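Every protein chain but one is kept in place in this view of the complex.
For chain A:
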């Protein structure tokens, strides 16, 4: 991998810019640093590209982007996942501009070089224009490393990267818990909201496990939901609502402790009255305990899991970030449902998603406004540090050895910046 690093940005600089509890404001504003982050983080580590349900059958594909580079994620006839650079080996044209669909392969529209789902070059028109020693085997679409865990598909430009299993490490337990919101059904994606904000990608990265902002930024949303939902999210004063640093930049923020493991139900929780019509409908064909299990999963998992650097598994949706520029980031909020589950439940989950998410939701616009303001404000006195020290006074190791603090504390951010520092200074 070639690098476009500014030679003046030495590794020592990066190390100096992030201490254990402060980061320099230039982390949001320095365009050279942004270029370095693409090379050292996004083109070097595992980046989430798709959920299996987005490419359900042989030939299913979707377009995705890693850093600035366009890729195609597909499932081939053997059931393998492939992530291919969306760039013809001949003259560089993209071979796919359909966001998602089904295909037998990909043909470049410029000179009709055609490729199989696994990237093999199948055909070149009028091949006699090339030397006889041109071997199609040498000219496939560039393939990336691909591995998946629990339906989450990750890819990497780095052929020497550690196995995904190791990279996810202690986050895997939480991914498994997150998937329990399917209540026995597999998770499926069911649409997404996409918006951009005028700020650096790390501003959003910080946000997912930042419980401190929630009741302030989302006060208007809190006042619009029923008392039971608001009460469910009253984590500000709940000592059981904690954040764990999980290693490798990953972290989890527990907002609803009683919903961490949705298979566990002590029977004390009252089902929210807003779901009475669903209980009534499901009860016609399902036993009461199954109905209760499904309805308790309606809001998703009781926590936000941040997987460094680009995907969060947040209550009932995936939040995917894409760095566009040093001061611009794209966010997708992907709604989740139960694959094969009751239609009435999947529809209700869509309504819950619409209520908070998206450019006209009751929550996302306020998050976006806050992130815009961080970017605008941090241009003032760029050397002045950004504080990520909240909760250091009460941070402790849990029984698994994870640094843990209250959900309103900045343990998750400190974990992300520790990983950022390792990757940017090549210590990993």
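In the analysis below, a contact is a pair of C-beta atoms (placed from the backbone, for glycine too) under 8 Å apart; a residue touches a chain by one contact, two chains touch by 3 or more; residues count from 1.
Heads up, the rule we're going with is that contacts and distances are computed from a predicted model.
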item: The complex's invisible chain, by UniProt name, from "ABC transporter permease subunit", "Spore germination protein KC", "Quinone-reactive Ni/Fe-hydrogenase B-type cytochrome subunit" or "3-phenylpropionate/cinnamic acid dioxygenase, small subunit"; value: "3-phenylpropionate/cinnamic acid dioxygenase, small subunit"
item: Which of A:163, A:287, A:340 or A:359 contacts the chain that the document leaves out; value: A:359
item: Selected from A:13, A:156 or A:368 as touching the chain missing from the view; value: A:368
item: Sole residue of A:196, A:277, A:379 or A:394 that reaches the chain not shown, by the stated touch rule; value: A:196
item: Interface with the unshown chain - residue positions in chain A; value: 99, 190-198, 217, 219-221, 223-224, 330, 335, 347, 350-351, 353-355, 358-362, 364-370, 376
